[in-house]
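Here the complex is missing one protein chain, while the rest keep their positions.
Labels run A, B and C following the written order; every chain starts at residue 1.
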Amino acid sequence: MTEARSLPYVSAINDGLRQILREQDNSFLAGEDLKAGSVFGFANGIHEKFGDERVFDTPISEKGIIGLGVGAAAVGCRPIVDIMYMDFLGECMDEIANQMAKMRYMFGGAATLPVTVLTMAGGGMNMAAQHSQCLEAWLAHLPGIKVACPSNAYDAKGMTIAAARDDNPVFVVYNKLSLATKMEVPKGSYEVPLGQAAIRREGTDLTIVAISRMVNEAMTAAEELAELGVSVEVIDPRSVSPFDTDTVIKSIKKTHRALVAHEAVKFGGFGGEIAAQIQELAFDYLDAPVMRVGAPFCPVPFSPELEKAYIPDAKTIVKTVKEMLAL
Amino acid sequence: MTEARSLPYVSAINDGLRQILREQDNSFLAGEDLKAGSVFGFANGIHEKFGDERVFDTPISEKGIIGLGVGAAAVGCRPIVDIMYMDFLGECMDEIANQMAKMRYMFGGAATLPVTVLTMAGGGMNMAAQHSQCLEAWLAHLPGIKVACPSNAYDAKGMTIAAARDDNPVFVVYNKLSLATKMEVPKGSYEVPLGQAAIRREGTDLTIVAISRMVNEAMTAAEELAELGVSVEVIDPRSVSPFDTDTVIKSIKKTHRALVAHEAVKFGGFGGEIAAQIQELAFDYLDAPVMRVGAPFCPVPFSPELEKAYIPDAKTIVKTVKEMLAL
Amino acid sequence: MSLSANKKTKAVVAAADEQGAGLSEEIMKALHLKMVRIRRFELEAGRLMEENKVPGGLHLYVGEEAVAAGVMQHLNNEDQITSTHRGHGHLIAKGGEFKPMFAELLGRAPGYCRGKGGSMHISSMELGMLGANGIVGGGQPIAMGAAFANKFLKRQSVAVTFFGDGAANEGSVHESMNMAALYKLPCIFVCENNGYSEYMSQANSMVIVDIADRAAGYGMPGVVVDGMDATAVYQATEQAVERARTGGGPTLIECKTYRYYDHVGMRGMGKNYRTEDEVEEWKKRDPIEAIERQMIAAGLCSQAQIDAVYESVNKDIEDAIQFAFDAPFPDPSELLEDVYCESEARK
Partner (left out) sequence: MSLSANKKTKAVVAAADEQGAGLSEEIMKALHLKMVRIRRFELEAGRLMEENKVPGGLHLYVGEEAVAAGVMQHLNNEDQITSTHRGHGHLIAKGGEFKPMFAELLGRAPGYCRGKGGSMHISSMELGMLGANGIVGGGQPIAMGAAFANKFLKRQSVAVTFFGDGAANEGSVHESMNMAALYKLPCIFVCENNGYSEYMSQANSMVIVDIADRAAGYGMPGVVVDGMDATAVYQATEQAVERARTGGGPTLIECKTYRYYDHVGMRGMGKNYRTEDEVEEWKKRDPIEAIERQMIAAGLCSQAQIDAVYESVNKDIEDAIQFAFDAPFPDPSELLEDVYCESEARK
């Protein structure tokens, strides 16, 4: 892998998309405002570089956008389509759940759908109830698709590439607040395989399994807790489907305590699946119940004061860990 | 409550709908093929009884159907709308998740939406991948709506009435295979409150928390297990949102063992939430990990032979319980 | 406007009726064979369903054969179609074989979908049949996407998508038509207007009479065709396919047709939603009887030759049904196969 340089998450996505468009002639990038680089800027300059045929705008028609991806993938293209905000999944859940995810199975394996769907999740920008959601739980529940949730710039590029090279429908769920966060990102081509968790920090007292941006919050919490003499291990599943159960269980068997953290609403969230698996597979190793940190049971509020109270962060995590350890 | 008589689940729904249409002048029943009684027959005779204004067909426009319910509810009606198969939720998830579920909150409490959505879930009838799903997990994850899953005829009527009298958006998720199952159903008006679980069978060795039709499978399993000397308690949450955590935890504290069963895909299913809650709130009482029974990670197959292998049943439950008890 | 629309329809239908005999013997015989194959397959499939031998049931295409035959006569295996819940006729006209079809309907291993799809998801990627669909309005976004690929990959292929009068009111159809027109895609939208969606009449679903009128709203041509006349459908499709293959973009073809049996199966649910008289009226315009009259009148073939066609088709069907019933069910071990493509991600 060639030299690296410090790059923000948003540019890392851009890097990954250029890599794919370069190497795959039958790939194209389509969605709302993609010619203009997307409203988030992750596609800046790509239209200028690859032209009208490879990079183009779609009408505001999410059902059509997913259909474009499914139909084109079924007959020989490798489409990359964008659903601007994850909150808009509801506009095309049928095309996702009943067509994209099931076509191969319903056809007895005859159809192959190498389609990648990009979307943007998360709150913290005072965009209110319809532009701030994390809905990975809806997607993870669907056999037939994969769901990546890159938590940093390196993964954002590597998982974008891995997703587009995968011969299955893959969702890459980016995170708004992470777009500006920088880190070393290699130039050129590399993959972050789907279904392989990353141990972000090693520890011995407790394991935090955190999804997407919550990984950063978990790392901050781990620092704080270290000062209190608590050694925290932080695991980033990186993709919720496939989910790397082994890495998580191995860690729990070492630390004997687990906390699951995601920004999505806690109730009915994917954290339930993780917690259920942990206690199912590491029951005898657990010294305490698996706890979950997630958003409370209400829509995302607009008012900055309320949103601050709504979104889980390092503080919420530290507080919960302290309760778990009776500190 | 007046005299009861043996009624199939499908007629009990019919009973409940008539009760509501009788008592609420501002309610109406709308959906695809409802004039004809619905393809499932639960509305048979209702159009004839209440007429074109109160009971009518809609085009095949699920977004419009939910919009009809939301908009009419917002300004003074108490709509009851039908989404023929739960599999079609994807066609209107935006109207459900971003409008119906959030309007009241986004408006600071100014909007009240007494709308009821009826839908039909479940497999076992060889209707393949797009007409057999259980997607209650999608709905339970949404603050702002309630989700009832009646498991028998008595509840089907009582929860239909409770849902339509509730001033919030409520989904009543019926089950296809249950439509023909009979039981004593009282005439006249009664409610099965949302958020109150029912203990279907008392036991001391293990608690099965089963959703919708899986309650019947759990009861059958409990019979079999009784013969092996295992005393099983069966709990029917009846609604997944709100979820009656207390009743479940109380039972676990008595039996020390829990199994969660639903027909939905196990991975990412609502069973994860239940299992997570149980171990979180009754950790010290558990003698074994909370186990989950659910569908495997694939779409619902058409072939009878494959669907038989796909859908969890009493056998699956018995097998899992035996493993839990090392029998 | 319904009125003027009405007039237009009548006009077009009338026009279509006269056309009939214009076509070559080869094409007339091909259209006839396609329709007979569909009709005989459906009647046997329907019989099996009424005998409770078909798991999950099925939706019969009987009465609508002229649409599938007339359209598919212009397509090759590189062209794609997306079908509906009423998809047997589309697959047969696209070249589908009876054995894997009956096997699929019965959920057997040698079925087109290895038993995983059944009637509502029957498909053949080899034949460019991208699936029947259990979702009304489910096929149009997919066909639009396939048409895009044809253009993107500089193929001559056309993607045709079939949908009903009821489906026309799904948002997905609206979005797909607009995108197909916007990108000038080789996509043909064939609306099989049989007047009903399940037990709801068209008048119960929309105000307009001609769904083809919606084409103007997307900037694509819309034509109304007599869907009971295979030659009329053939001729309307000819122009649309020509247009699509030469970069002229999409066309909406509305075929006025009728289903002879119930929404599901033959007897169906016994709902009371249309009159026997109405059914009889339409049967008088049966597309197969019509083309047989035309063929004999034009001296293209004798009654004996027509009888021979039925004989051989019936024979194929008998064999196929036998084959299907003798075929094994898929092994339960196949349950978890085909969810994902296991091929190595390509570097």
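The criterion applied here is as follows: contacts are C-beta pairs under 8 Å (C-beta built on N, C-alpha and C of every residue); 3 or more make two chains touch, one makes a residue touch a chain.
All of these numbers come straight from a predicted model, not from anything done at the bench.
Colleague: Specify the shown partners of the omitted chain in the complete complex.
Modeller: Counted over the whole complex, the chain not pictured touches A, B, C.
Colleague: Of the residues listed, B:Glu48, B:Asp167, B:Glu223 or B:Asp287, which one is in contact with the missing chain?
Modeller: Residue touching the chain left out of view: B:Asp167.
Colleague: Which listed residue (B:Ile13, B:Leu34, B:Leu68 or B:Cys134) would be found touching the missing chain in the intact complex?
Modeller: Among B:Ile13, B:Leu34, B:Leu68 or B:Cys134, only B:Leu68 touches the chain that is not shown.
Colleague: Looking beyond the chains shown, say which of B:Met106, B:Val215, B:Ala282 or B:Val318 touches the absent one.
Modeller: Result: among the candidates, B:Met106 touches the missing chain.
Colleague: Could you tell me which of C:Met206, C:Val279 or C:Val309 touches the chain that is not displayed?
Modeller: Within the whole complex, the residue contacting the unshown chain is C:Met206.
Colleague: For review purposes, identify every residue of chain C that touches the missing chain, sorted by number.
Modeller: Listed in rising order, the touching residues are 1-2, 169-175, 178, 181-182, 205-208, 213-214, 216-220.
Colleague: What does the interface between chain B and the hidden chain look like in terms of residue numbers?
Modeller: Interface residues of chain B facing the absent chain: 26, 28, 53, 58-59, 61-64, 66-77, 79, 94-95, 98-99, 103-114, 143-144, 146, 162, 165-168, 191.
Colleague: Residue by residue, what part of chain A touches the chain that was omitted?
Modeller: That gives, for chain A, the contact residues 32-33, 35-37, 39, 57, 59-64, 87-88, 91, 125-131, 296-299, 301-306, 309-310.
One rule holds for everything that comes next: only the chains that are shown with their structure count from here on.
Colleague: Does B-C or A-C have more contacting C-beta pairs?
Modeller: A-C
Colleague: Whole-Å distance, chain A centre to chain B centre, using C-alpha means?
Modeller: 30
Colleague: Quick check on chain A: which residues sit in contact with 2+ other chains?
Modeller: Residue numbers touching two or more other chains: 94-95, 98, 105-106, 143-144.
Colleague: Pull out every residue in chain C that's touching 2 or more other chains.
Modeller: 113, 115-117, 121, 133-135, 138, 171-172, 339
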